[in-house]
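Note that this complex is displayed minus one protein chain, with the remaining chains in position.
Here is chain A:
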Amino acid sequence: MATAELVLGLLSGGPAHGYDVKRGHDAWFPDSRPLAFGQVYTTLGRLERDGLVEVVEKTSGGGPDRTVYALTGKGRDHLTDWLTDPVPPAWGNADEILRKLVAAVRTGGDAAAFVARQRASHLRRIRELQDNPAEQDPTSPIVRDYIVAHLDADLRWLDGALDRISQQEVSE
């Protein structure tokens, strides 16, 4: 799960409290499951412990607790590194690619460069799988075909994403 990095991305535009982070996440991923408040505060607590975010304002009293968090320099570096590295092209990692791509576009990162690196990573993995024949047991070739087909599907989706990003850059 890359919830921690997404929270860093959501704070990259400026300090915010947990409620804003949750609403921001749900706006980035409108068709997926909303982020639970509990998870937001747990994540912010862990990020604060690790020095990636800091509390810049805290008010309490009659209303709800209003703790405002901000990205630290270490947190910004961590976010930049995360957005730079392609996701290992392994089984079930497509969600992580989506998270990174959305975060890169939303935070003004170089999303096209990320897609290019991710394409390269996927293509290399397909070549490795094609160059090394699968074991000749009853299921290894089936598993191999599954992985290659899913990597190919990711690549086709990345192609479409790259086109959309490029069109947006042209129209801006």
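What we mean here is this: a contact is a pair of C-beta atoms (placed from the backbone, for glycine too) under 8 Å apart; a residue touches a chain by one contact, two chains touch by 3 or more; residues count from 1.
Quick note on the criterion: contacts and distances are computed from a predicted model.
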Listed names "Peptide/nickel transport system permease protein", "ABC transporter ATP-binding protein", "Acyl carrier protein" or "Spore coat protein", with the criterion being the UniProt name of the chain not displayed: "ABC transporter ATP-binding protein"
Options A:V55, A:A120 or A:I142, residue touching the unrepresented chain: A:A120
Positions on chain A where the hidden chain makes contact: 112-113, 116-117, 119-120, 122-124, 126-127, 130, 148, 151-152, 155-156, 159, 162-163, 166
